[in-house]
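Supplied in structure tokens, the structure appears directly below.
Heads up, one of the protein chains got dropped from this complex, but the rest are sitting where they should.
Naming follows writing order (A and B), and every chain is counted from residue 1.
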Amino acid sequence: MRYSALSILMNGLRGNRSWKPAWREPEPKAHYDVIIVGGGGHGLATAYYLAREFGITNVAVLEKGYLGSGNVGRNTTIIRSNYLLPGNNPFYELSLKLWEGLEQDFNFNAMVSQRGVLNLCHSDGQRDAFIRRGNAMRLHGVDAEFLDREAIRRMLPFLGFDNARFPIMGGLLQRRGGTVRHDAVAWGFARGADMRGVDIIQNCEVTGIRQEGGRVTGVETSRGFIACNKLALAAAGNSSRVAAMAGMKLPIESHVLQAFVSEGLKPYIDCVVTFGVGHFYISQSDKGGLVFGGDIDGYNSYAQRGNLAMVEHVIEAGKTMIPGLSRVRVLRSWGGIMDMSMDGSPIIDRTHIDNLYLNAGWCYGGFKATPASGFCFAHLLARGAPQETAAAFRLDRFARGYLIDEDGSGAQPNLH
Amino acid sequence: MTAFRLPHGGLIDRSRPLSFSFDGKSMTGFAGDTLASALLANGRILVGRSFKYHRPRGILTAGSAEPNALVTVNTGGRTEPNTLATMQELHEGLRAASQNRWPSLAFDIGALNGLLSPFLGAGFYYKTFMWPAAFWEKLYEPLIRRAAGLGRASHDADPDDYEKCWAHCDLLVIGAGATGLAAALTAGRAGARVIVVDEHPVAGGGLLSETAIIGTQAAADFAASCATELQSMPNVRLLTRTTVFAWYDGNVFGAVERVQKHVGFPAPNLPVERLWRIAAKQALLATGAEERPLVFGGNDIPGVMMAGAMRRYLNCHGVAPGHRVAIFTTNDSGYGLARDLEAAGIVPQAIIDSRRDAIPDSYSGSARVVSGAVVSDACGRKSLSSISVLQNGKSEELKVDALAMSGGFSPVIHLACHRGGKPQWSDEHAAFLAPSSQKGLALAGAADGTAGLQACLEAGVSKAAALLGSLGFTAKPQALGPVEGDIAAGPAKPLWTIPGIREKAFVDFQNDVHRKDITLATREGYGHVELAKRYTTTGMATDQGKLSNVNAIGLLAEERGVSPADVGTTTFRPFYSPVSFGALAGATHGKHFMPARMSPLHEWAKKNGAEFVEAGLWYRSAWFARDGESGWRESVDREALNVRKNAGLCDVSTLGKIEITGADAAEFINRVYCNAFLKLPVGKARYGLMLREDGFIFDDGTTSRLEENRYFMTTTTAAAIATMNHLEFCAQVLWPGLDVRLASVTDQWAQMAVAGPKSRAILQQIIDDDISNDAFPYLAARDVSLFGGQVHGRLFRISFSGELAFELAVLADFGEATADALMQAGDTHGIQPYGVEALSVLRIEKGHVTHSEINGTAVPADLGFGRMASSAKADFIGKHMLSRDGLSARDRLQLVGVMPLDTTAYFRSGAHILAKDADATLENDQGHVTSSCYSPHTGSHIGLALVKGGSARHGEEILIWNALHGEYVPGRLCDPVFVDPANSRLSM
Partner (left out) sequence: MASLVPCPHCGLRPKEEFTIKGAALPRPSPDAGADAWLDHVYLRDNPRGALDEFWHHTSGCRRWLIVSRDTFSHEISACRDAADPAKERS
């Protein structure tokens, strides 16, 4: 059923009794051309583009929990393509371009809202780094503007300009950046993939990867063995555990990142703003909640919960950046498990096993990457060669010394 | 008619009237009122509008689960949107306003949404607003945003203070109702360190709305005597107005105390809120139970209220809900209310009991009981006018102005589920109970599914005694009671789906999620409890589903034909109730967001006219403006030129300084630097480059050998802390066998660079030792005596500027006097102070790198240090990753100088480098400018840049490309050393 204003009108008049399920709940088949492990944003997007772009529809997405139960529903919903390095920048710009046409494409309103993303800087060094980054973006045709203190004051007069420990010096603005209703991304991709014949199988945990003669033959799951020609891992947060089933050890640690939402408020802040000291970012959802977050807690974790010390630190930064937040109440905090890679950048690559493919290591960048990640992973699966914007996301770059380290903090994930 | 104040009764102080206003209308209440009880007493039952349909809403609860009665209190920087009228204590002059209505609460345009409700079902917005694409951001979204949201927050800064503290205890008791008080008394009397916390202003919990007798006292008096006894114990801390909002790992609880939210004018010497981090050996949740609403048509009309809330307003605040009251219940809770209403002279019109023949023996009142019946619909617009009662298929209409409802009780188990434990459905209790056996935490009383006062008192006593036993205390449990006149409300069969409903039946009141939304979500494939929540928004309001979640689960279970156990719950997460930014930030914000570090020469710099700049946590002197100078550039040019011509004094105390001693100190230093250090002679300094284990440059600095086994290392200001941690790691973890000791002495030494051709002449005036070029050559490093032996110092002949230069260190307390003496001694030589801006100019002119170039992605060869990384050494940190192909690729970014072709042209750091005439594309990107300045020495802007294969490209014409600022400057790559490439000035 195509969604439209008319469909809402007709269904509304009929008491909303004729709406069909957004996706089927199929029983797993014995064999698929491609099995994707992980029914989060990236796995569903991969399935969607496999079907839509490459005509590969005999595909199953296996999800151990419910659809979109991982980080696609736990992030702070920000999209942007303000990346510095040539290995990253074209990929994230591809992603932003896909976001821009996504809703018409999959016929689901994910509320893509290009409200602008503003990164504040507070020192000469940060300013210079932003100018470098903004110019790298402009070289690739990506929109970027550098605003001075006065321009920022005109735009967001309520920031803590006057009593700040680290005065606001300027900021890098990407107007095409913004926010997206995160759950809807998973649902839109799921529905679009399902319509094209992909089986989305929830409550199906992969417990083993069966290999014969150096090839993957299928996966053991909580719902039995399922065979496949190609196996694609898209289980960020748990990548190491899934890859270990195929005997792989990854350049990844799992870390917990907390996120927060305030009580609903009338429009308070229009764009996404990030604080340059102490890691704080905030935007406001269409529903009115201020959605914000900070740094990872800093220790390896598979538990989706964080620590009070980091809660305090994030909120201290928030009140410093916007003093008026003081009396706003924080409603809820939660945690997501991040695949923190050793250089802060992702992996979309083949593996040492011929028909096993890996999509992992998304660090903080996973949500905004969702469409391009799916597109490029589907490309790799279908064509056997990397999509050109994802060509640097290789697994062997650590051994070869071609790292993609945006902030230069090296092989210690909790510093990225 | 509507709610009104009874002529007597309640725990309010009728001798202390308080005036307040709501939506500008002045009203009066009494001390002991909440805003909600005072509004009810004034007959105000319409207090808010719902989120989506803007339906009129009244007060539903008497506590922190309230979804409807959200108001904005205060003004300016103290504005608090979304304040629960049910939790806000009344105080003189309180100003409250309703929210989410326009133009007024009584007449709200947004209520038109209600007419469109068939088209605004769950998730409708995911299916539309997509055409034309541009309209989402330009039209639909702004409209939705304006309509959405609850209260309006202020952008003004908060004038009040907040604070944080830690507390430790043997037993934390959360909730000071019957169970909690019994537990706390038991533990307190046993001598344990006890903290008892309750969210309300007065301890007592449900006892405050009770009419039962405990021992010889009325329930409220019993609570008061318990509180008095607890307060008299030195080992017990009773915190009221305090909400425990989260349970964290290590048995640490977060709690917020509302110290001054109940006063009109906060005292300036007290915080408004205080954050407690409570580390408890054991914790007991005595958090009680939340009464569940019933999902019948019109269950949100003002006048419909939770039975327990109605009872609280009646008994605690002396407020009657109306004259014609009905009670709809699935359990015995409704009968306690009926009895108390009758005692107040209001005989209920009917008790509608979904059970058949279940009138409790303890109820002997005269209200009509309609058994085996339900309320299918409530009617009325802005207030309740009637209800439809359905019994045996027959509907009867009752005129009422107030309706109490009770759908059973949900134990308040949120905190017990904050660390991953999943709630367990209990058919016996018809409720979700806390996960069993969690270390450090137990539950008792209604929170544990126990019903009735007597049982709760006993549970409190026995659970506390057991927990104390596990901590090694011997508690002597003392029975409390006996209790008389309690109507205990035990578990009853839940009533999820009510038959015969015509109107909207709300599940989540605030978010306007009604029964059909749950049905629709299930139909569309969102039947998983987590998907249903996300699709319909049920449970996502400010009460986080305290009232709605279990009903939603029950309805989902019936839709799917399974048990609530199979549906499961969404995840309970912090915060139990919302916590302000102010409380969580405490004093750590604004100027106090991070500590400020001042150099020992800070005052010296200040009195010499320094402008300061933040450098990490430090404040460093940036430049020293003089009268008549037009701007910072003029000052910086003067300072830089003066160093090259005469001499300057710069505060370099912020550099990290580490004292390294021990028999193996040389070996240690040799392993942590990539270049050789074993043969450094005593009395000499050497530049050192430190790598990370992945081969990239970590930091640089100098290390001086002061004695055979005593070294003094300096690091950059930025990496000082990280370097010290790293060295300790190397010493303690990697090579514990080495005899080496480390001490950070950054704060112990004031260090000043004295640079320029006249620096020696100036220094010699205060230094007793001979510092002539022969006696103290370039890279000499020695202890020296100052001022005729009065002061001990360390002198290093090192240079960042490329001039004859020294760094002099004296103990911090002598810093300012020494700097003063140098300024005096240098006066005739033209000495001037210079700041980090001039320091930066001097080092760029000399091609020295800082963390602008050591950016974490550079290996030694990139910065011209390729030969320093000693291949002769068997091991050093970073050696083993350096040989990777990518780290010696031809097109790596390498350090070069850059100059504009036109010496008057300006360019800045962050600009990129393009080959001459190349298209501006990312593929053509050749690198970027890392540092730049106006160089008064060369009379041009100059820069350092990292450029692909740059070391082989000196002389190449390029374009310095900065689209962000519209600056496109033709330039040339060059050697990065702009001053004295032969280093002849260093050894003057």
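Note that contacts are C-beta pairs under 8 Å (C-beta built on N, C-alpha and C of every residue); 3 or more make two chains touch, one makes a residue touch a chain.
Just so it is clear, the structure is predicted and the values come from calculations on it, not from any experiment.
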{"item": "Hidden partner chain, touching residue among B:S470, B:T497 or B:N725", "value": "B:N725"}
{"item": "From B:K879, B:R908 or B:H928, residue that would touch the chain that is not displayed", "value": "B:K879"}
{"item": "Contacting the left-out chain in the complete assembly, out of B:P268, B:P736 or B:G789", "value": "B:P736"}
{"item": "Residue touching the undisplayed chain, where the options are A:A22, A:A390 or A:A411", "value": "A:A411"}
{"item": "Residue touching the undisplayed chain, where the options are A:S301, A:T320 or A:N359", "value": "A:S301"}
{"item": "For chain A, the residues touching the chain missing from this view", "value": "238, 240-241, 244, 249-254, 297-303, 307-309, 342, 398-399, 411-414"}
{"item": "Hidden partner interface residues of chain B, rising order", "value": "166, 248-252, 277, 279, 419-420, 693-694, 725, 728-729, 732-734, 736-737, 874-875, 879-881, 883"}
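Methods note: only the chains that are shown with their structure count from here on.
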{"item": "For chain A paired with chain B, centre-to-centre distance based on mean C-alpha positions, whole Å", "value": "23"}
{"item": "Of chain B, residues touching chain A in the complex", "value": "51, 74, 77-82, 118-119, 121, 124-131, 133, 136-137, 141, 144-146, 148-158, 162, 164, 246, 248-249, 252, 254, 275, 277, 418-420, 516, 520, 523-526, 528, 530-531, 534-535, 537, 541-542, 544, 571, 573-575, 578-582, 584-586, 588-594, 596, 613-615, 692-696, 851-852, 855-857, 881, 884-887, 889, 908-912, 920-925, 928, 930-931, 961-965"}
{"item": "Residues of chain A touching chain B in the complex", "value": "3-5, 7-9, 12-13, 15-17, 19-23, 25, 66-69, 73, 86, 89-90, 101, 103-104, 107-115, 122-125, 127-136, 138-140, 144-146, 157-158, 160, 163-167, 181, 183-184, 187-188, 202, 262-268, 277-278, 284, 286-288, 303-305, 307-308, 311-312, 315-320, 322-334, 397, 399-403, 405, 407-411"}
